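Note that this complex is displayed minus one protein chain, with the remaining chains in position.
Chain naming follows the written order as A and B, and within any one chain the residues start at number 1.
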Amino acid sequence: MTAPVAISLSVNGERVEAHVLPRLNLADFLREHLKLTGTHLGCEHGVCGACTVRVGGEIVRSCLMLAVQANDTVVETIEGLSDSGEIADLQAAFRDRNALQCGFCTPGMLMAAQDLLREKRMPARDEIREHLSGNYCRCTGYQAIIDAVETTAQMRMELKV
Amino acid sequence: MSSIRTNPERLSVLDRPNSYIGKTVPRPNLDRLLQGRGSYVSDLELPRMAHVVFLRSPHAHAKIVNIDVAPAKQMSGVIAVVTGEELAAVITPWVGVLSHLKGLKSAPQSAIAVGRVCWQGEAVAAIVATSRAAAEDAAEHVAVQYEELEAATDMRTALDPATPIIHASLGDNLAFERIHEAGAVDQAFAESDAVVEADFVFGRHTGVTLEPRSVVASWNAAEARLTIHQGTQAPHMVQNIAALHLGLRDSQVRVVCKDVGGSFGIKVHIYADEMATYALAKMLRRPVKFVADRVESFNTDIHARDHRCKGKIGIKRDGTITAFEIDDLTGIGPYSMYPRTSAIEANQVVNLVGGPYSNKNYRARARVVFQNKNVMCQYRAVGHPIACSVTEGLVDLAALEIGMDPVEIRRRNLIADDAYPCTSPSGLRFEQLSHHASLTKIVEMMDYQALRSEQARLRKDGIFRGIGIASFIEVTNPSAAFYGVGGARISSQDGVAVRLDAQGSVICLTSITEQGQGSESLTAQIVGSVLGVSMDRVRVVLGDTDMTPYGGGTWASRGAGIGGEAALQATKVLRQNILDVAAAILQASPAELDIVNNVVVSASDGTPRIDLNELARIVYFRPDTLPPGIQPELMATRHFVPREYPFAFTNGVQAAWVEVDTDTGFVKLLRHWVVEDCGTIINPQLVDEQIRGGVVQGLGAALFEKCIYDDRGQLTNANMADYLVPMSGEMPDIDVGHVVSPTRESELGAKGAGEAGTAGAAAAVTNAVNDALTPFETIITEIPLTPQVILTALKKI
């Protein structure tokens, strides 16, 4: 039973079929097998949030999910959200506000921020801080990130998108 | 943000039309990081690449009796299992000392332990396999027989005769001691109206870069050349040291550094496991990848700030500070780190205590001791948070003693803004600081009086809020005085080469590096402004020892001030060279021409004369059409290092507004202010964000961060759930203001801004907490200010 297990899933809209060892986590599967290196590993024990991806439309820690558990699911990574244009405005707000420095937390941060913005149209600053409270950033001190998310929410409200 | 240039008497090359200097422009190439398409070393894969995992000592101090690698070698996927003795044939040991730190001693350190381990986490064997998982599997089957030795862990007893000496050859556990005396300290204390003393205790903490330390080293046996891909702040330093210890020439080592997931000083050192990775690549003739996992990071990334400092201040009733005295003790682990040494932090504490004040009487002793814990070394704002917390804590205690407002006592003692240049009692030379302007500005920004009223009103309702102020000085733009004079081959100069390409764009090669601070942006802003081209036409190349000029890299807030000036000077030369060519083509004189928005124009009226694209076409493809005797040089290189002042000191002040729940001991950070003077501001947004990020690292130290060791030298919270870093939910909004006093050492006038936030944040918060707790008549001088510490001080538990 330690042998590779067949899995089939959708990753960023593409059908992916693979044989994976049971112990392989989703983050390593994305990074090492699919070469989607935008999903970062900061702690590998579920605390830092750098590996946040969407599974079935919901954010999860990809280091705390086995690739075999992703069988038959729809997985979206930062590369997918970037190419679809879904978060182009959020990314622009991050760029304009310098809401990233080293950029290592950024993919996970964008995932968590977009999750909030899909759930709530105009979150208060405290709500943004709370929703992102599981995503660690050592560079920015968070304020620029909170600003960028707030700006994006306001712009989406104005555009009614 | 408001900036006032204090010497606008002349227009410089920075005041040109369409200048980017002083403007907020987005950093170039951020989309790469925003889309998850960066190139971090942890992402890198090379053909035939193997993964190394280090088996690490579970003991703080032990003799290695035997290592049985045979079972591990048989395991699936394993390529090699290498011990310290075997690796010693490939790479030589090192000793982390510098000659200008007189008396500093340390013992030879090996890439992998030989015979003995000196801290929990020191590598005892390397397991190289086809995957990290396979290497970890095999590591569980390397049997090491240890004979545990008594560990020296408590810095307070490290020098006691009963404590085992970690390195017998050194004679004792004292790595370094510095004693400094200036003025007439005893007399000053004797003449004071009050003398206040306190013991300050600082939690040992670490950098926690989100991307762990990562190296891919690749040896090409045919070329006899090692390529090191590493997330480092100082590529040329890595090149030199790798070559030195592998018996190679510098030219046989190339260091490539693309995106780096956080540095903060953690990635400016040479770590034993990185050295081992270089050596393994050479030994095994293939690429070897080492990415520290998070537990390894806590156990092996340098720690910092583990100090206990006795402080003493003399005060007169009129608020005059008469003297400072400190006795600082720090434990640095079993080795002085290589090559920057682990004595710098304590040395900085001695240098910086009392630094903002005009007092002349100062006595200091700092002792640096060995212990069986992970190594300590330079981390962001080296020594500053300790010096600032001690100084500003003492100043507040003195104010309390004589019943003076904390702002007022600072007004009466900060060095006057017109007193420069001057020298501190510790011997630091200040070119131009702005303590009073900064203090005035922060008092306005925070509406100090209104906060005091609010504090008084809320106190009646049992709500305890406090204001904390902390003035500070900051070391930036270090010259050779930091390391070079002590014999370290660490460059303090930086170089920039700029080249016009065949379509009129600019390629700029710089020796400073980027870890998110905005080195690329500030370089492009300077080049674009000085040359007269738009930023989208400037491509900046960093982090490759085969390509960039030689230089120090990015650390100690030197990128903008030193690398930026080199960029400015190189671009001035290129600009003149272009104008010379343009003049020849246009049959004009260079003085009649200028470059604006990618076009050579008439200086007098801005009439377009020749597009840079066209000029480049002629130079590169039709040089035959140029007048005889003209040899265009569309590439220019300049280097820069400050010469007059060893360091460009900056200054600033921080203020914290906090609420303490006296039932629970929890501190809520309500608001935080910073006014900082980093000289010429190249990009206001980047400066502000450096400061905010720095403040939050300081707030982490104030409230959360501590490496908790037990008395056997075991780090007990080496994971991200137990080592608490600041997260968004608890951090306040931070208002940043500026006073601008450019340095005259350079035409750019920029000083650094990377340390300021971290330097003063913990001091401001500690002072604010003590201010909040004034009704309870308790003073806390220990960080982190955990609920346990606060409730204990309040005698609630």
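By definition in this document, a residue touches a chain if its C-beta (ideal position, glycine included) is under 8 Å from a C-beta of that chain, and two chains touch if they have at least 3 such contacts.
The rule we apply is simple: contacts and distances are computed from a predicted model.
Undergrad: Can you match the unshown chain of the complex to its UniProt protein name from these: "Sugar ABC transporter permease", "Xanthine dehydrogenase family protein subunit M", "Sulfur carrier protein ThiS" or "FAD-dependent oxidoreductase"?
TA: Choosing among "Sugar ABC transporter permease", "Xanthine dehydrogenase family protein subunit M", "Sulfur carrier protein ThiS" or "FAD-dependent oxidoreductase", the correct UniProt name is "Xanthine dehydrogenase family protein subunit M".
Undergrad: In the complete assembly, which of B:Arg643, B:Arg744 or B:Lys796 touches the absent chain?
TA: B:Lys796
Undergrad: Please pick, from A:Leu66, A:Leu117, A:Cys137 or A:Ala153, the residue that touches the omitted chain in the full complex.
TA: A:Leu66
Undergrad: Which one touches the absent chain: B:Glu136, B:Asp154 or B:Asp580?
TA: B:Glu136
Undergrad: Pick from B:Arg37, B:His61, B:Lys105 or B:Arg294: which residue touches the chain that isn't shown?
TA: Of the candidates B:Arg37, B:His61, B:Lys105 or B:Arg294, B:Arg294 is in touch with the missing chain.
Undergrad: Since one chain isn't shown, list which residues of chain B touch it in the complete complex.
TA: 132-133, 136-137, 140, 293-295, 462, 663-666, 704, 708, 716-717, 719, 721-722, 724, 727, 729-730, 786-788, 791, 796-797
Undergrad: Mind listing the chain A residues that contact the chain we can't see here?
TA: Contact residues on chain A toward the absent chain are 1-2, 5, 21-23, 25, 28, 44-46, 49, 52, 58-61, 63-66, 68-69, 112, 115-116, 129-131, 133-135.
Note that only the chains that are shown with their structure count from here on.
Undergrad: Using mean CA coordinates as chain centres, what's the gap between chain A and chain B in Å?
TA: Using C-alpha averages as centres, the distance is 29 Å.
Undergrad: For a test of understanding, state which residues of chain A touch chain B in their complex under the given definition.
TA: So the residues of chain A touching chain B come out as 23, 31, 36-45, 47-48, 50, 77-79, 82, 91, 94-98, 100-107, 110, 125, 128-130, 132-146.
Undergrad: If we count contacts the way the header does, which residues on chain B are in touch with chain A in the complex?
TA: 26-27, 30-38, 40, 42-43, 133, 207-212, 259-264, 293-294, 515-518, 685-686, 689, 692-697, 719-721, 725-729, 731, 733-734, 757
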